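Missing here is one protein chain; the remaining ones are kept as they sit in the complex.
Going in written order, the chains are labelled A and B, and every chain counts its residues from 1.
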Amino acid sequence: MNLDKFLVKGEPMIYAAMVSIVVASLAILIGLTYFKKWGYMWREWLTTVDHKKIGVMYIIAALLMLFRGGVDALLMRAQLAMPENGLLDAQHYNEIFTTHGVIMILFMAMPFIIGLMNIVIPLQIGARDVAFPRLNAVSFWLFMAGAMLFNISFVVGGSPDAGWTAYFPLASLEYSPTVGNNYYSIALQIAGIGTLLTGVNFIVTILKMRAPGMKLMRMPMFTWSVLITCVIILFAFPVLTVALALMMFDRMFGGQFFTMANGGMDMLWANLFWVWGHPEVYIVILPAFGIYSEIISTFSKKNLYGYKSMVVSMVAISLLSFLVWAHHFYTMGHGAMVNGFFSITTMAIAIPTGVKIFNWLFTLRKGRISFTTPMLYSLAFIPIFTIGGVTGVMLAMASADYQYHNTMFLVAHFHYVLIPGTVFAVIAGFHYWFPKMFGFRLNEKLGKLAFWFIAICFNITFFPLFFLGLNGMTRRMYTYSEGSGFGPLNMLATIGSVGLAIGFVILVYNVYWSFRYAPRDTTGDPWDARTLEWSTHSPVPEYNFAITPNVKGMDAFWAAKKENQPLYEGKIEPIHMPNNSGQPFILGVIFFFLGFFLVFSMWVPAIVTGVGVVIMLAWRSFERDHGRHISVEEIIETERKLGGDTV
Amino acid sequence: MKKRGPLFLLFISVVLLLSGCSSNLLVLDPKGPVARTQSNTIIFSMIVMAVILLVVYILYVFVLTKYRATKANEGYEPPHEEGNKWLELTWTLIPVIIVIVLSVVTVRTTNAVEKVPAGYDNEKPLVIYAASSNWKWHFSYPEEGIETVNYVNIPTHRPVEFRLYAYGPIASFWVPQLGGQKYAMSDMVNTLNLVAESPGSFMGKNSNFSGKGFAHMEFEVLGMSPTDYTKWVDDVKKTAPKLTETEFDKLLNTELVGRKSYSSTHLSFRPAPEGENAGHHHGKANSTDNMDNMNMDDMDMSNMDHSQHE
């Protein structure tokens, strides 16, 4: 077989990436063998159906992707630091901003949020696991297969280069002849199926598996946000799946959906993409709102202000999110009427969002605010995100958008929304729930240092872009002339991005440092928090709660602590748990290869692996696995070891 | 621990904003009525937004300084607050009013910038076809019978109707100082009305990513007095070569070219995608028939085909 088809050549950076991939893989393999950890890996992680471990794996994957996407970002900023810079050529730059966008949204923000969802939701509602633990593992491994497939494109075959929006005709075979956009369509489809299944899983979990007494209007705000998010996922992701399938047909089977001849319609892609794409923004933002609500309430020592209006506003946002997609292309020329309609629906989203901001501020009011690391991120979110929000309203005004569209102003706006909105939230949630996952807190000093780097340098990086945009600098241009005058502000932004990177490095170092030196938390409730997840041990035993908690009001654990309401009544009974299974992992591997063969149009192996998928489904169908029970003695023993007082 | 970050931020933003406005940001330095409408809309919205930011920031700083945990308030038990109907109603209704005001402004200005600018609607517009190809712009003047590449000269104080379409990927035609952008696409013609009110050179560019040469898709718009313009047209007619079909094909296939002038247009042998077989006719102001192109129901774009029957 001709290897030239697969390997991207001729670039020192690609060779470096290849070498680092090979070295890292070898290091993992050798390490696992040397420490005799293969069995441990397989038993404890690859085959796990435990929501907490799956959550941890999601977060590890998300952190890795954060660094991949972050390096992309640094390369872009380095290229743009000076006019006429020669660090990257156009093709390379195009690939890098494309993968930066896709990876950050789909393979960083999404899994980070889904990871936190996995860890926290069953604990917050007092459940032993999600509704379908096996399906949960399938979701994870499908996501992983998609993520890996997308990432190898850099060295095998070439990355997609038509932007993360992959507009046609640019993304068609004619204008993007490498396999890059095949990777885009197939990797995203595979990961998208995983996300869809997560959505189904968590809706059922939240609707059906809450502890007795936890009515819908007693659920913690994070649980609410996840429920609403999953409903959005349920209706938005199928649209993406279809859009990507049509793309696949156009690129690989001669389809004429988005072509320039034979009746194809390039505008159809833009519509389908954004019918998914805009709700997607809220898929990553709403859980962030939930995380902030938990943290702000915990560290103000107050219940959440305006709980009901918080819920109502999230529902409103989720409905509106499906009615605004055309604001991404006002300039396509659909006339003043259509643009007016979408302007108004878009601006209307600001209303429920504003309600939330004020509710948070009033939660803080009369509180006793302690500035822990997760709280710092949550507090920084409010002023910075508000800038993102108000610039969003400015962009929503169609007449003005004709001047902002496709410029650095837009780039600044969505980074002002997504970084304080989503990234700060997942970092805050990561710090906040870290002791729940591992039984110790991250170091506060390092955490705060990282925070200040990130919060300040974020603004240095992205604030100048507003002005660059108003001065006529468009996004996605790999170079600009000296005479354009874009140089100084770009240099400032690049300097900021370096600071931002330093912040993230400190954050990771903090994880390392804390693993080694941080004191263990024996209380299970290091933050003096309010919701059920803090009422069990840290780290959480596999069955979560020895006795199912009995909820009598909102913030049940807080009430239990303050008013001495017993949370755990009744006696310990054997607990039914699902068995581990290797099937989800194997299914993920098969999907990876299926995707790979499809990307390269290798039909015979693709059909073979496709049959493999069907066989896996049949295997699952015929399997008779009724799980196992953890005996009372075993539970008492575990509880004793963890220093439990719930018995 | 005191939080000065946001204050510092606010300070920086104000300083940058002021310095930004005083220097010449292209979008806020309009040279024609369309861009002026947009610049005014932008500045108006900025002021409204600044007020909103200010309210949030004041409240934020107040709350953070007053209610932070200190040694002094140790033992303070924050009260349980369910919320307050009237307060919550206030911060719902005030934004509603703001959004209504902004909506009115948006609809009016959007209508205004889609039309031939007020005051110029009696004049016969100069029609210029602007077509993008990888990676250049072709400007055809059907009335004058001339064509240029990568530069376009227009008379001042006369409405210019740009008719936009593309050979290849979607491009976006943008001259920040004259007015906002609009897409050029392969299967339809979009219309953009602009007027230059002072002579001079304006930067124009493609703002929609279209592949490798995208960053180089700039062109110059030169506003000329009507007499200068007529003189230039005559000049081109006299001195420039004719644009043949082979020459045009060669042009399309060359990735980057400099400026070119021709004394005939490509419209005769390669007409723009309008007329019977074209797709939509977008971009006409108040074209209510386009409303059903974008059905409100997210899943249902079933009406998209209506305008095909035109």
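Here is the rule we go by: a contact is a pair of C-beta atoms (placed from the backbone, for glycine too) under 8 Å apart; a residue touches a chain by one contact, two chains touch by 3 or more.
Keep in mind that, in the parts below, contacts and distances are computed from a predicted model.
Its record in UniProt calls the unshown chain "Quinol oxidase subunit 3", which is the match among "ABC transporter permease", "Cysteine-rich domain-containing protein", "Quinol oxidase subunit 3" or "Xanthine dehydrogenase family protein subunit M".
When the missing chain is restored to the complex, the residue among A:Thr241, A:Ser370 or A:Thr638 that touches it is A:Thr241.
When the full complex is taken into account, the listed residue touching the unshown chain is A:Ala131, out of A:Ala81, A:Val102 or A:Ala131. Only one of A:Pro177, A:Gly213 or A:Gly263 touches the chain withheld from this view, namely A:Gly263. Contact with the omitted chain, checked across A:Phe249, A:Trp452 or A:Phe600, is made by A:Phe249.
Among the residues A:Leu272, A:Ile369, A:Ile590 or A:Ala606, only A:Leu272 touches the chain that is left out of the figure.
Along chain A, the points of touch with the absent chain fall at residues 131-132, 196, 199-201, 203-204, 207-209, 234-239, 241-243, 245-246, 249-250, 253-257, 259, 261-265, 268, 272, 275, 576, 614, 618, 621-622, 624, 626.
Everything that follows uses one rule, which is that only the chains that are shown with their structure count from here on.
The touching residues of chain B, when paired with chain A in their complex, are 1, 3, 5-6, 9-10, 12-13, 16, 20, 25-28, 35, 37-39, 41-42, 45-46, 49, 52-53, 56-57, 59-60, 63-64, 67-69, 73, 76-84, 87-88, 91-92, 95-96, 99, 102-103, 105-107, 109-114, 134, 168-170, 172, 174, 176, 179-183, 185-188, 190-191, 203, 205-215, 279, 282-288, 290-291, 293-294, 296, 298-299, 301, 304. On the chain A side of its complex with chain B, the touching residues are 90-91, 94, 161-163, 167, 169-170, 175-176, 239, 260, 265-268, 271, 275, 300-303, 305-309, 322-323, 325-326, 329, 331-344, 347-348, 350-351, 354-355, 357-359, 361-362, 364-371, 376, 379-380, 382-384, 386-387, 390-391, 393-394, 396-403, 405-407, 452, 455-456, 459, 463-464, 467, 469-472, 474-480.
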